[in-house]
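This report concerns only the one structure given below.
Only a single protein chain was left out; the remaining protein chains are all shown in position.
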Amino acid sequence: MSEAIKTAAPVEGEPMPAELKTAEIPTRRGPAPGDPEFLGALRDCCRSLLAEGHVQRIIAYRETPDSLRPEVAFFASPEETGDLVWDLFCNTNICKYLLDYRTFEGRIGVVVKGCDARGVVQLINDMQIPRDKVEIIGICCPGQIDPAKVESAAGEAWVSRVVAGPDSVEIVTEEGTEMRVPLESVLTDRCLSCRKPNPPVADVVFGEDQKGRISDEVFEQIAELERMSSAERDAFWNRHFERCIRCFACRNVCPACSCTKCVFDQQEPDWLAGERNQANQHFFQITRAVHVSGRCTGCEECDRVCPVGIPLRLMNKKLWKDVKDLFDSPLPGTKLGVRSPLVMWDPKDADSFE
Amino acid sequence: MPVNESAAAEAEMMTEAEMTTDGASGAGADAGTGTWEPRIVAFCCNWCSYAGADLAGTSRKQYPANIRIVRVPCSGRINPQYILRAFQRGADGVMVAGCHPGDCHYTTGNYYTRRRFSVVQRFLEYVGLHPDRFSGHWISGSEGEKFVQTAREFTEKVRSLGPNEKMRDVL
Amino acid sequence: MKRIGVFVCHCGTNIAATVDVEKVAESARHLPHVVFATTYKFMCADPGQKLIADAIREHALNRVVVAACSPHMHERTFRKAVERAGVNPYLMEVANVREQCSWVHRDKPVGTEKAAALVAAAVAKVARNVPLESGKLPVERRALVVGGGIAGIQAALDIAESGYHVTIVEREQSVGGRMAQLDKTFPTLDCSSCILTPKMVDVGHHPMIEICSYSEIESVEGYVGNFEVTIRRKATSVDPDVCTGCGECWNRCPVKKLPSSFNMDLGHRPAIYVDFPQAIPNVPVIDRANCTYYLRDGKCRVCEKVCPTKAIDFTLEDRLVKERFGAIVMATGFQTASLQQYPEWGLGTYPDVVTGLHFERLVSSTGPTEGKIKRPSDGKEPKSVVFVLCAGSRDEARGRSYCSKACCMYSAKQAILLREKIPQAQAHVFYMDIRTAGKDYEEFYMRAKEEYGVNYIRGRVAKVYPEKDHLVVRGEDTLLGRPVAVEADMVVLAAAIEPRADAAALAQKVGISYNRDHFFSEAHPKLRPVESNTGGVFLAGCCQGPKDIPETVAQASAAAAKVVQMFSKDALVSEAQLASVNEAWCIGCFLCQPVCPYKAIQPKEIEERRGRDKIKRTVSSVNTGLCQGCGACAVACPSGAMRLNGFTDEQILAEVDAVCL
Amino acid sequence: MAEKLVTSEGLFTMVEKLLGRAQVTAPREENGIAVFGPVNSAGQVELDGPLPVIPEKSVVFPQSETLLRMDLGGEVPKVEAVEPEGEQVILGVRPCGLQAFARLDRVFLEGAFVDPQYRRRRDHTLIIALTCPTVKRSCFCRAFGYGPSDGSGADLQLTRLPGGSFHLETLTERGGEFVAEMEKEGIAGLTDAGAEAGSAARAEKARVERLAERSAAAVSTEGVVEGLDGMYDDPYWAQLAERCISCGICTYLCPTCHCFDICEKARGPEAERYRCWDTCLFSNYTLMAGGANPRPTVRERLRNRLYHKLNFFNHRYGEFLCVGCGRCVEHCPTNIDIRKVMAKAAARSRAQGVSVNG
Partner (left out) sequence: MKLAYYPGCSLCGTAREYNISTIKVSEKLGIELEEIPDWSCCGATSAHTSSPLLGVALPARNLAIAEEMGLDVAAPCAACYHNLSAARVKMDRDHLLRKRIEEIIDRKYRGKVKVLPLAEVILSRVGLDAVRDSLVHPLAGLKMAAYYGCLMVRPKGIVDFDDPENPTKLDQIMEAAGGEMVDWSHKTECCGASLSLTGTELCVDLVGRILERAAEEGAECIVTACPFCQANLDMRQAEAATKLKTDFRLPVLYFTQLLGIALGLPAGELGLDSHVVDPRPLLREKGLI
């Protein structure tokens, strides 16, 4: 953040996040996910946190025997952590559950990969939960696997087990057949261009810092869109927005959307009507994107959960690119205590007005 | 954003004479001749651009009646959602006007306007709104002429683009 | 039940000429909640306001829309009228169908349709207005006057005489400003210092007036009634309490030859100086940039040695003083234009080409030549002097389109002074139009022409160039229709009056607006000439626009009256249209806080029942004393929990919907 | 009923002919996702893809449709009902879709009030079913007493044969009329199905039935209704709801969900009244004037949805409101699985020893 940014200096009374931990990356490190003792070490860590009363709840994942989609679980007692699990199918971003714990007496542990951790930091920066109330158990994420891709790779057969190697994946089906496919072919879309797989802020971190996968595919698509004429872009977005069924899943998973009474749910003023037409689709999509701009951590959970496959990442990343170009601000969620650049100003700001 | 060649060329074709025709009232059939008239909503900040518009009035400067002004205390009060609402309800062009940076009656109001709309303007173009349909201006209380000039140019630009279909939700 | 009354004004013919007011009223009758609609010739006049009151009573109206001139003109008037009739003043909206409709669209059907739409918008908005109460604000009954010239002095005296404390902040060593530099004043030719110095003495000794000379405004925070101003008391190196002003130091100071800016660099002054003999406060200051003690670390110290009362203290530093004021009067005066864009006149290249202020110093008894008019080049007595009017003024192409108002008169005065002091000298005046718009001004101009034989040549000066030992002024005599060349020993340019160089920066510090030429903008040229757009800040003198001394003094007293009027009330009525928080929707993210220019947003602990248990959480809250109602916070708040009363989202959306129909 | 064989080209031309006369809705592919939506050229139809995400109900129960049009400007306010017009054809409905239509018919057409909009659309929609080509692990249609080859409720049924062409059965005389028309217009690929085409179709049907049997094996509706009767205040719902983010995916993707909201849309004197889908997962669904809300937290809302699917509907209509299509299982962002809820309910009913017989 260049010091040229003249933020309205925090005034005495302003409630900055309680006390910011100075050492952001802790000393305690655990084994990496690929390592055999990883799961045991993770369970021990969680159990001891609960047992010693450091935390009163841990949000993580629980094994689901017959499906490749582990359930989000809320562990309250040390014993329960027996079936805590963390594998490469933990796509769900669990940081937003912290909002249900705003008034919870006690501390909460969260097992988070890089993108989830940025969500936690953003919630702290938005003052939804104080930093000292969250125990961040970070995992350097090698990339998550998309269960749908594995199932389509297995075709008709049912998948019983998946063994993930460093760069390839072995799929074992119920009928006993085995097949090996490259890891890249089954990774979740967002992980293919994930630049920051490591939690920026954590109390304990499992695994060494991962490089992540650098791919400018999204930005090339955005550049290509920018080169189009406005009529072509209009057609492009009309075709995608037309499919939106207004399920609001993208809003409900987003760590930057922490309002209890969202503008889309309000009757007075009547911002968004129920009718499904292009006007309301545009209003919803544009307003959602603009509201989170400057605070969107780029976790692309919205893009992942959208049932009708609207390319939300093309909108979020475009806004993020513009905010970065215009105000030279860091990726939200990477540093504690950082406010959105849209609530600051600088005399030398670019000016799009005449 | 690459300047849209066609619109710039069309605007250039206008001679001075065509520019000063006194536009008629608003969207839909014009009161007299039945030709289509663009509807333009202008959000003006009370202290500068609204006063500029008033000055244009006191100096009896003529400008197209397509412009309809909504007064806000400061350009910092203009929520980007109002722009979307205006287009939803049938506006063909939306203008935002505030005090020149540094002159804001509330000292920093228009600095936030500048930041918000430098992002929102690019994003509106990105999702396919024609760039000539939305524009922002710094117009001070003593710039009646600039208000008139901006009103005329913007109306002609929008007129050349025809009715806006994007986000339109009228019966 | 909302019952809205619509009143469409004819405004004589201003509206009715290009807008069919009956049709507008008719179309308004069909709008939702409108139960009464009528038109009247002059809504702002007494019968018009009475019409509103009667209609409210007869039709039990609880909301009113007046379609008339700009809210800037009569929003206040109609609010009071509605309040007198028992309806909350904020349940009234003005539709601007004059400045923004009838005056700018001549085509009647077009104007009528637009007026109807603007009325529909106002009706839609007023339907969603809620009654608002304006709050009470404490008033700091102390006034700040920025600038110690005649405007500042007069304003300060009037306020102090009404019993309130006044602080004058003057940048120079002494108060007096431009007027102190003048010799005689028109039209009475009485001596400037004779009428100024008594006022300066009054200011110097008035118990309620504190003079901060050699000081500048560092920063201004707060708002009307509660300004917090930081004043930078520049270090004078002289202790004012001890110094008696005996003059030993500035007479014996070895550094003699510094150019005296008070004398427009025609005379000299020592390193420790007072601007002019009648200076108030009569305490010298050390010009640290040229004093040997500061230049050659600690040498000289003559002034310290000779000072009988040991008042010199080289170690004094600048002091930042923070004080609270209820009102500010801006009286920062003017400077004459540098005329660099006019090389053809040679101001700055030929020494005998000077401006009006230079001439004043030459002719003034306290000036460098003790009142004897001498040519700056060789000190000879000029036998022919050419005065050039509109030097830099009324010249759109080179930046100043306005008329500087006082030059015609002071040039005539200077010509008379020249003829009095050097009877055989000949005075020529090149002019475009002589403007004598004041009492006894025309007569004064006639005396200059007939009694003193000043030669007026109607035409602009094209070029001034030296020839042998004198200057040649080439111009045109438009009445004779031929070019003319006048030999002159001196040329006096009536340079344009412009605001101080740092006027814009100061305006931004205080938070007032200024126009293209950097003169401070008055709230309304005719109706509120001495108020700025910012509450509690008033304007007096040339900082608001070129004017002569009588007008300046009148404005100063007017500004003082406004300040006293404000202080006379027990509390200030604060803005009613302020921000307020819907605590149920607020999630305590405080995105609203950094955008508030007045730091009016603080956290607030609240208790809430959720289900069976009670929970405590932090939400945002607005300090109605500080909030000025700009609305930046309402947009920064994603959920709309932060609302700006008077301009809520519902109201603005209602307007947008109605306008787009 | 008559059985035909139609090549994929033949089907292609049939669709082109249909396009001329009616609004055709079929599965098509958008940005890698299969959705049911209007098609304007036969090429867009994708019959082999996975189960479309947006369900078939949008044809007969669109997400928003205008009910009334009003003009209040004049002396006498004018109000006129808006009747849906035109013919519709929905192609590629799978048996779970057909079952869903049957559920919607129970709601919209039975009882005292028949929904005119639904009635009009339902009567003017030709339904061409498709034997389900792909049964996924998340499908459990068999659990509800029907299988992926059960074409009941459709006018025609297509079954993809290994060779690429389709076996076409006409199930209603409306379907028959359509086939006759097609024959009259001479569709090249349309011929009478020979014996071996019939047996190939039956073989294909058997194949998918076996697959469906396997995926629904672990799922049974035994004791679900009874189990739920006893666990309304069970803490299980709070536990389950802790994971739910209360979005609208499960309800808007569910082919049988039929809740809607009615709103007005005013533009000056003119206005329209329309209805649009609503979901009990949103808090606004039960928000009352004054701010009261009988279902304030996610727990009540999630419980309500599951009870409506597996209990309330059953008490009223004697059948489940779930057809086992698996969309909610696959697309729930936090993997809440209705099959597990059924298993839980069944276990609870066994534990309470409630005797269950068929």
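A, B, C and D are the chain letters, set down in written order, and residue numbers restart from 1 in every chain.
Just so it is clear, contacts are C-beta pairs under 8 Å (C-beta built on N, C-alpha and C of every residue); 3 or more make two chains touch, one makes a residue touch a chain.
Owing to the predicted nature of the structure, the values given are computational and were not obtained by experimental measurement.
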Which of C:259, C:277, C:343 or C:453 contacts the chain that the document leaves out: C:343
Touch with the omitted chain, as defined above, among C:42, C:294 or C:465: C:465
Residues of subunit C in contact with the chain not shown: 342-344, 346, 349, 463, 465-468
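One rule holds in what follows: only the chains that are shown with their structure count from here on.
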Mutual neighbours - chains that touch subunit B and subunit D alike: A, C
Whole-Å gap between the CA centroids of subunit A and subunit B: 38
Two or more partner chains touched - positions in subunit B: 80-81, 85, 89, 108, 112, 116
Subunit D: positions in contact with at least two other chains: 265, 267
Chain contact graph, described as a line, ring, star, complete graph or other shape: complete
Subunit D contact footprint on subunit B (complex, rising order): 89, 170-171
Complex interface listing, subunit C residues touching subunit D: 30, 611, 657-658, 661
Touch list for subunit D against partner subunit C, complex: 73, 267-269, 296-297
